[in-house]
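Note that this complex is displayed minus one protein chain, with the remaining chains in position.
Then we have subunit A:
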């Protein structure tokens, strides 16, 4: 079916070129993320020692500090871009995104409970599990309240409710902690950061992110059919209950795992699918890979930006993505203002 679609748009080569350009840009962003940092290290020399297994300071910084940061930026961005594209297609709602409808916020609450109660110290695996369980609960709740064909306003309002509750509960847990630093860490959980994360964080976040992304990619063909209407999709043999289960489970795994180690990073899943949709002839199945790559590029670039900006301490990542994303959301609302009434 994809082949037919591509021939219809007459640009299979164009699509391949798009993915090529995105992959190349992503590679550049990844290498830049490794090359830019705070220590006075020669990137080439550090790379050489790291590859030849030497254990000097440069290699150490490269492997233990910069590599986890770049890997997390890539995978978290990939998951957010993909989740946004899948949600917008399935809910047929241009504002659907894990951050706006409250799934990221809920995941942050789940992770915060596990982390500050000390359970994360018992086993670091519990941290992403907390994020995933809370994200899953929020996803199920949203579907129960807003349903699949809810209009934009209902979904957004339900999202505001979930977001406010999650934000308040995060704040409550942080204030209950006896550690005086905890109260100030609401910034980390609501705005996100990859600063000084380690390979341990990579190891606990990657499995759920990868599993979640696989589940989300599995919805691809059903999303194409759904674009032709719900009845058409059903008559083509797609069971939308399965699609919905893949979506809710996939988003919970990917976003829950990501938020547990990096906090919530907003707007990536909103902005990227909208920017790339015109290049894929508005076909969901084509948008998914492009949007995932685009999400990774945006997140890595934002993470490079916070390291280059001369602020002390480093800006949180969500500040940069919100500065880009919020005006974008505003312009979307402006264009949709007729439909929202």
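Here is the rule we go by: a contact is a pair of C-beta atoms (placed from the backbone, for glycine too) under 8 Å apart; a residue touches a chain by one contact, two chains touch by 3 or more; residues count from 1.
Keep this in mind: contacts and distances are computed from a predicted model.
A.B. asks: Under which of the names "Iron complex transport system substrate-binding protein", "Molybdopterin-dependent oxidoreductase", "Hydroxymyristoyl-ACP dehydratase" or "Cell division protein FtsW" is the non-displayed chain listed in UniProt?
C.D. replies: "Iron complex transport system substrate-binding protein"
A.B. asks: From the list A:15, A:78 or A:116, which touches the chain that is not on show?
C.D. replies: Residue touching the absent chain, from the options given: A:116.
A.B. asks: Which of these, A:123, A:151, A:200 or A:234, touches the one chain of the complex that we don't see?
C.D. replies: In the complete complex, the chain left out is touched by residue A:200.
A.B. asks: With the missing chain put back, which residues of subunit A would touch it? List them for me.
C.D. replies: 37-41, 55-57, 60-61, 64-66, 115-116, 118, 120-121, 177-182, 184-185, 188, 196, 198-200, 312-314
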